[in-house]
Each structure stands twice: as C-alpha cells, then as structure tokens.
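For reference, the structure I am asking about is given below.
Removed from the display is one protein chain of the complex; every other protein chain stays in position.
The first chain written gets the first letter, and so on, giving A and B; residue counts start at 1 in each chain.
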Amino acid sequence: MDSPGDKWVGQSLPRFEDAALLTGRGRYFDDCGAPPGTLHAAILRSPHGHALIEAIDTAAARALPGVAAVLTGEDIRTSTTSLVVGVKAPMECWPIAVERVRYVGEPVVLVVATDRYVAEDALDLIEVRYTPLPAVTDPVVALTPEAPVLHDGLKGNLASERRFRYGDPEAAFASAAHRIAIDVTYPRSACTPIECYGVLADYDPGEDSYDVFANFQGPFSIHAVIARALRVPGNRLRLRTPPDSGGSFGVKQGVFPYIVLMAAAARACGRPVKWVEDRLEHLAASSVATNRVTRLEAAVTADGIITALDWDQLEDCGAHLRAPEPATLYRMHGNMTGAYAVRNVAIRNRVVLTNKAPTGLNRGFGGPQVYFALERLVQRIALTLGLDPLDVIRRNLVPTSAMPYRTASGALLDSGDYATAMETALREGRHDELLRRRDAARAEGRPYGIGYTAVVEPSVSNMGYITAVLTPAERKRAGPKNGAQATATIQCDAVGSVSVHVASVPQGQGHRTVLAQVVADELGLRPQDIRVVTDIDTAKDAWSIASGNYASRFAPAVAGVARIAAQQLRTRLQRIAAPLLNVPPDDVVLAHGKLHARGNADNALPFARVASSPHWAPGTLPAEDSAPLRETAWWTPPELTAPTEADEVNSSLCHGFIFDFCGVEVDRVTGQVRVDRYVTMHDCGTVLHPGMVAGQVTGGFAHALGAALYEAHSYAPDGSFQTGTFADYLVPTVMEVPAPLILHHESPSPFTPLGAKGVGEGNCMSTPVCIANAVADALGLHDVSLPLLPATLARHLHGAEPGAPAVAPPQGERTLRGEGEARVAAPREKVWAMLLDPEALMAIIPGAHAIQRTSPTAYRAEVTLGIGPVKGRYRVTLSLADLDEPSALTLSGSAAGALGFGQGRGQVTLREADGSTVIAYHYEAAVGGKVASIAGRLLDGATRVIIGQFFAALARQAAPRQPWWQRLLHRLGLHA
Amino acid sequence: MPRLSAAQRHTIRFTLNGQPVQGEAEPRLLLTDFLRHVLGATGTHVGCEHGVCGACTVQIDGSPARACLTLAVQVEGSDIRTVEALAPAPGRLSILQEAFRRHHALQCGFCTAGILMSLDAFLRAQPDADEAALRDLLSGHLCRCTGYAPIIAAALDAAARLRETAHA
Partner (left out) sequence: MKPPKFDYVSAETLDEALATLRAEGEGARIIAGGQSLLPMLNMRLARPAVLVDIMRIAALAETTKQNGTLRIGAGVRQATLQAHPNLHPLLAAALPWVGHAQTRSRGTLCGSVAHADPSAEIPLVLLALQGDILLRSARRTRRVAAADFFIGMMQTARQEDELIEAICLPQPRPGEGYAFREVGRRHGDFAIVACAAVAHEAGVRLAIGGVADHPAARDLPADSAHWPEALDAFAHALPARDDLHATAEYRRQLVRKLGHQVMQEAAACRA
C-alpha cells in the first residue's frame, strides 16, 4: 500500500486495530492491570422486584478474613449525592438501594475484599431482611390508581407527560377519508456487549479528588453527573478509558452509577477498588432499552396519503429515571414522521416508572420503538385500503426536491433521494423474483410473507433535544442547550511524525483506521504513518459534553473535525514551507510525504523536516508559527439549534435513509421464522470505509434480528426477572443470522465536513418491524408482538389443540401449581400428630437444621433444600391453618435464602385407606430471586421435586418400619 | 493425588503455548482467572462465565473448550493453547488471523480469541470443512458486533488457503 489512486478515504483498508486484537494483545479494561493494593468489589443485589429493606446484617461478612469494607445504601448516601434526574420531579436516583429496592438486581450491599472470590464469599454471609411490596411491571397498569407507587414523592408512577402539536392535526383528522390506527407494544431488549462493565477507582484525600478508569463510552455530559454525585468539581474527577473496548452499542454509558459506587468505596477503604461486572449482573441490571406502549393513528386519504399522525407513547423507563432518560423517548422527536412528508402531527409523550431495571442507551435508541408503530401502521393502511404497501410508502415519501426538508416537528432532513433509493433497492434486490417466490411457496402451502420498511436514521444528536421534555417555560429558566461539540487534536513531534487524538472512545468501530485515512489525505501522508489515540483522559485531553461514542456521531462529526484539524495543521505547514520553497503558501502541495511547489515536484521538502522545524529551530520561524505544530479543532453544527418556543426540535444533524424488504417463511410445524432473503438499502451519505460500513450494517442487522425473533428482557408480573443468563436471554448465533444484501445510494450530507452520516443504528430501527410485517403477511396476522415466539405463531398454524385442558394457565403467569399423593403405612392420627410436632416436622423437612415453634401452629427453621447438585440454605417459616383434625389442614410457608425466595400454600388431606393413610396435597407456589432469573426453565420441576420430597419424607417418618419389600425396593434404588 | 484443601493454594503446572508454566491456585480458581490474572495471559477473554458466549475458548489437549467451565486444577499436566500462540512470529499473522483482518471479521475483537481457537483446532482436524460444518462449530460463539457474515467469509477463505499451503 503506497500512493493512493486518489484518496485514502473511501478505501476498505485493513484496520490498524486488528493485529493486536488478533494476537491477544488487546488492552481491554481488565487487561490493564491495577495498582498494587487494589481491592475487588462484589455486589449483593435485590432478589425482589419491590420490597422494603428492614435490616441488613453485615457482621459475618465484615468478620471474614480478606474483607476490607461492607457498604450499604446508607453508607453511600452519606458520602455522595443522588444522581441528577432529567425531569422536574420530586425523586432521587441512587446507584444503590436506599431503604427500598425497586427492581431485581438493584445493588443493596457492596463488599470490598482482597479478591473477587473472597468478596463473593462475603456476599453469602450477608443477611438482608425485606418486606416484599406489591410490584408493577406493566406500564399501563403502573398508571392505574391501584398500582403500587415506586417513588413516594411522585404520588403516582407518571414521571413526565407532555403534549405536542404541529400543523393542524385536528382539522386533518376531521376531514380525512379514513382514520386508521394501530396499537403496539415494543418489548425490552439489550445489546449485551460481550465485555461487561469494568471500573477501577481511586481517591486522594489530600486533594479530595477521584481517579477513575472505566470502560465508559460517553457521552461525557455524564462526567458532570458523576462529579456532582461525588461532590467534587469536574477537575477533581479524572476519568480515563482503556484503549480497547469489548463492544458497547450504547450500553456502556450505563456504567456510570457504578463509577459513583466504586469511587465512594475507594474513598471509604482508602485503597483503589476494582469491579468487573459479571454476566448475571449485566443481564439483570446494566442498561436495557425501554419498552413502550404506543397507539398511533393516521388520517389518510382514499389513495393512501397520510395527512396527519397522532402519537400516544407510553415509555417505561424502569425503576429509576437515570440520566439521560427519558432521552429514548425524545431522540426521535424531530423525525416522528419517519421518511414521510406529513405536516400535521399530534404527540402525547408519557414516561412511567415500573419495577424493572432502569433503561438507558442501546443501539437504535428510540428508533425501534417509533418505527415499529409507524411501519406497522403503513402496512395496516395498505391492507385497509386494499393498496400495495409499496404504493403507500411511495406516495408518502419526502420528495427529493424538498431537501433539505424541515419536518413538522422540527428536524431538518439534510439530504436524500428516497424514491430513487427505494426503486433501486427493489430492482437490485430482485423484488419481482421475491414475489414469485412467495407465490410458489404459498402454492405449496408453505406460509411465506414479505415485509417492507422505510425509515430515516438520525445521527449526531443535538445535545438540546432532551430538553424537549421540559416545557418552553422550564427550558427558558434552565438556559438553552444545543449543539454537538466534536474535537480532534493533531500534533507533530520532534521528528515530524503525526499523532491524532480524538475523544471518540471507540468500541470496535475502527476509528483509528478511518481517522488515519482522513488525516493522511489532508497531509499527503500514508495512513500507516499516522498514529491515532482514541482513549480519553479527561484531565489531559480536549473533550466536551458531547464527546463519546453514541448517536452514530463518529463518521459525520468526529472524522469531520479531524479533517478540520488536519486542514489547520496543513495551513501552518504550508506557511512554514512557503518561504523555503519560494512560493506562496497556497502553492505548497502536500503529497507523498513531501511538501512541494505546485507544478514542480522537484522543489520539495520532506514532510518530517517541515513538521519538526518548530521543535528544533523556532527562532527561524515567524512568531505565529514558532510553536510546535499542535492543532485542536472544535466543530459544532450551526443547524443544531435549541428547541423553539413552539417545541420544534432539530433532534439530529444527519438523517440517513433506509429502505428494507424481506421474505420470510414460517415453519408449519414448529412456528419458527426463517428469514429467507433480506435486502437493506442505505443512504448514509459519503461512505468513508466500505468494509466498516458493511460491518456496521451486518452487526446492526444481527441485533435487530435478535430483537425481532429471540431477545426479550422478561419480567413476571410479580417483578421476578426471568432472563438472567445467556441461556435465557437468547442472543442469536451464526446459525440464526443470515447475511443481508446491502445496497447503497449516496447522498452526501451538506452539513458534515466529509458528507458522511451515521450508519450503525439504522437496521435496529428498520429490521424488527420489517420482519414483523413479513410474518404478519405470511400468516395474515392483524397484530404481532416481538419477539416472534414460535409457540405463539404455532397457535395460528395449528389451530385449537385437540382436547386441550379446559383452563390453560394464563401465559406469563408465574404461579407454580402441582399436586401429589403419598401413602403412609400409619394411621391418620399419627400422621396428624406429626404435622403438629416440631420434632417430627424437623425430621420430615428434608435438610432441616433448627426448628422452632413460634406459636402453636407456626414454625421457623433453617433448611437446606435442593435438587441434584443445586443446594441452598433457606430460612423457612411454616404455619398451619384451617385445622380439621385429623383429615385436613392448610400448610403455608415461605423460604428465603441466597438463591432466592419462595412462598406457597398447600391444602393437605389425610384419607384412610386400609390401615394406611393417603396424604393428598395440592399447592400453589411462587418462587423468585436468583433461581428464578437463572434457572427458570427448571423451576416448576424443581418445586415439584422439593414438595414431593417433603411428603415422601413425611411418609417415611410416619412409618419408620417399612415392610421388607419396600426396604428392598428402596435399596435397589427403585423407591416410588 | 492427595486431596487439595479448599483453604490453600496449590501449585499447578501445565504447558501453555509450548512453554512449561506454573502458578498457585485454590481448587476453585477458574482457568480463565488463572490464565489471565496468575499467568498474565490476557488474550483469553471472559464474557459470561457460564459456558454460552465462547469468549474464553482455549484449546485443551488440542480440543477447543471453555476455560470458564474448567478449574485450573483440572488442567494439571495438560497442553493448553491460547490466542497468544497463533501468530507465527511477532509482527506476523497466521493465515487464519490474516483472513480475519482481510474480511473485517472482527470489530471490538472481544469474541475473537475464542473464535480463532475453535477454528484453529477445527481446520487442523477437518481441513475440508464446508460452510455448514463451520457454522455448526461457530454456533458455540456469540459475537455482538459483526453479524457473523464476515466471520464465515474469513473462515472459508482461511480454510481454502490452508488447503492450498498444505498441498504446496
């Protein structure tokens, strides 16, 4: 690789990052070592969706050798301040539970010890007494008056409500030929980077300052949030990031509450504290996308033109409104009309809190939720009016002639030729052939469907968009917020070699390679001559609140500002070289590692000599150029203005366009969806590196396919979390992800230095609904919800089950039910007496250690319960009621331990049958906590086993002398 | 072997990438932690510690296996290979690694070490593996960045090149 044909930008160079990453020399958070004496943290987390913390007994944990500190919410509260909340509402947001837990996985106690193993040993020794409270996980239910309230200051669970109106929606609806509406829910999913969070924090009491190393991804507006929580000015919070990151997709913004926790712990211990999140912690409590309930109604003309949209969005942010939420709801505010020219829009936005993990940044941020409603609606319009869905899309697209186009709600769509891109996709993606494929499949009785979507992909967020959650008056009081500052620094050292530094914190997107290409083009160098540093140190580097790796801002903003910095540097180099070459500065050309006179390549100086000259001979240079070459450029687009009085918001600088279509087949027997063909057309402006753009598209597509078919962050109605492992939270593998056909249509952005727009998030917005539309088409479904579970689809295919049980338990219900019988070779009275005798019970309850009678009909015991290798110790209470001697009673019990908690009731009847007693029981039990999160698949059976064990033991105990044949069978391992 | 007490560290010896190594470990220490934090071989990554993601995959006596589901004490005397062993020389990449770079088969690179260790063992045992076999093998790895398509392309390309060099 030497001289570029034309330019380096635009070529798919091999990445400079790769050699290290492929040889095991990456420097991810946990590869970077820690200072001697560093302690390791582990976190005890809530097993309950909602409960009061009555007492925390940490004595045994503190006494464990190796444990340095045990910190509770109370301890953290005294040394920090609550995290700021983004809406005007009377509530606090602590990084650890204070007085009350509000979601499964919420931190409750932090242990700091010599190593992680010991820290986890200490967690086992902590006893927390909770009083469970009713939980609410459904956002609609959370708004009802009966719902439990999460934050007392709020009165209800509504954290924010705003209405917006653009154009004249009422008139448009009044005069519309059709009103067509759709109700959808969008589930929670998360991008789950393969590397989890990591934080290493230290505190210097002499200077009252914190030094934090964490795989945080930005935005660095959060730096201010952390510093405030730690009660120090920003210059006393040094935040550094490692050179490599194992993926983020937005998620590693959510590490910041843990930065506060670990910093506070370091202060408490007087030593550095390190914490590496594990996968169970990550799945339960890192950062998950919001779930949303949307009703969207359109006013439509007879030929399918949408004249108005009426949005009603209910956003579920989980248990706390954590910065920057409710940004998910507002990120798309300017482009709520998608790719369509709709002038009249009404919006109601509500934010609700529920007993689920707090939400945060995730790839697509707000887009999947919006487009699922909008593009399902477009399909509904086509069906209702008997139109081809493609025609409905065509008739509503923003026309090319209108670019740049100001949407009704204030976004300025920068560029694009949507119609051409769409027709090109249909042609090159062989749409006509796909239609034939569908016909052929259907002719054979195979359910096959086609789905379409057109979306606008925003990138480079306006730092002011989130203030749309405030009223114009509130905004005025708070002061305007806007822009998207980007910065890059380029310097030449004493031998004239070039280094670039940006505050972009890449998470695998190859920023170093692309920046080297951009800068090489400006300076006439080769990319391999340029060293790029992308990790950040807030104490030394140029950064702003907008710095970081989010909102697809790298190519449009960061690469762009790097070019500006390179141009500034070039200008200085030209000025220095001009007198030496005897030409005006403008006639100094930078190429092939030299500076030469225009038109005379022999009149040249080596780049290194000119670039190093201010280091060696400043006295020979004019004063203005005597400083070493170091240029820091700043760039913020003027288009990103603050929201207006009328609530118009230009929420993002760039708007790419995506048109997708796909063919899917649903298996007639299993209900499994197979994506047969997927075509995705992107207009992301100028493509800087085709290989990386393709990588962003295929990667985003895989995330989206996961969201459409497999992934869901699930809670039971009682607040139990059900997807705590990678065996339950199903990330698609190579077997599930087909390769999409990627097409491009380039309309450079007039607003970015390189003409580039973001591209990494679009498929997360377009693909879930495209697949949903295709499945709806295949099965003729009116409503679809994600993920598209085979069991649900199979119901449509199989019809009613022959001889189905009369009452099927409602789906998602978590009560475990069962029944059984045990036969005891003893009279009823004896069995009865045993149930009322603590000593006898002690013998019956498998693994009981200490049983106490707390009242004539209540007991307390320590019990080891388990099945197979799974064993745990529980505190059990049992009580007897409805005593009907000697034939019936009700047994209620609860158990709590490190593996979780359970509650149940059983009706027991004793019946005489030729000399022996038949104990019949049926029970209902609810189990939560760790076992429910990580072994949900096995819970029902496990409960059955444990309850069965109890009665089997009762039977054995009541009849200690078994008949010989039973003993024999037992010895042969054939006990019934 | 005598009973190794939970309360103590014990010397573990095995071969790592051709070199004899030893270190101290409690019986419960995971091989991932032993490699990374006792021996300093941080190329092997940890993504789930329950066997699903594949980031920790190393070769134990020639077969790809989960280091997170292996105790350090279990590999006493074994032959372990990790990603650090794949490059033929410093500054050079193996055919497989080159293919990954050429096809942009990695982004963040966190899953990559495990994937390389699976492929390296598999392509040695089954040089003629087709795409279906490679997909089946790679189904034991999660990658969140690439969408897999470039990984398959790189694996097929590497397989073809390895066959060529074997015949040459």
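Please note the rule applied: a residue touches a chain if its C-beta (ideal position, glycine included) is under 8 Å from a C-beta of that chain, and two chains touch if they have at least 3 such contacts.
Quick caveat, the model's predicted, so the values are computed rather than measured.
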Task = Write out, one label after another, the shown chains that touch the chain missing from the document.
result = A, B
Ask   = Among B:30, B:85, B:111 or B:151, which one is in touch with the chain left out?
value = B:30
Inquiry  = Touch as defined at the start, partner being the missing chain; which of A:452, A:710 or A:832 qualifies?
reply    = A:710
Per the touch definition above, residue among B:57, B:94 or B:146 touching the missing chain = B:57
Remark   = Full-complex touch with the removed chain, picking from B:97, B:118 or B:146, is B:118
Remark   = Sole touch to the unshown chain from A:55, A:443, A:669 or A:850: residue A:669
Message = I need the residue numbers on chain A that touch the omitted chain, in ascending order.
response = 116-117, 120-121, 124, 278-280, 669-672, 710, 714, 722-723, 727-728, 730, 732-733, 735-736, 789-791, 794-795, 798, 801-804, 808-809, 811, 813, 867-872, 898-899, 930-931, 934-938, 940-942, 944-945, 948, 972-974
Query = Footprint of the hidden chain on chain B, which residues?
reply = 1-7, 26-28, 30, 33, 49-51, 54, 57, 60, 63-66, 68-71, 73-74, 76, 118, 122, 136-137, 139-141
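Quick note on the criterion: only the chains that are shown with their structure count from here on.
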Request  = Quick one: report the Å distance separating chain A from chain B, using the average Cα coordinate of each chain.
outcome  = 28
Inquiry  = Considering only the defined contacts, which chain B positions touch chain A in the complex?
reply    = 26, 28-29, 36, 41-50, 52-53, 55, 82-84, 86-87, 91, 93, 97, 100-102, 104, 106-113, 116, 135-136, 138-152
Sites on chain A touched by chain B in the complex = 12, 14-15, 17-19, 21-26, 28, 30-31, 117, 191-196, 244-247, 249, 278-279, 507-510, 691-692, 694-695, 697-703, 725-727, 731, 733-735, 737, 739
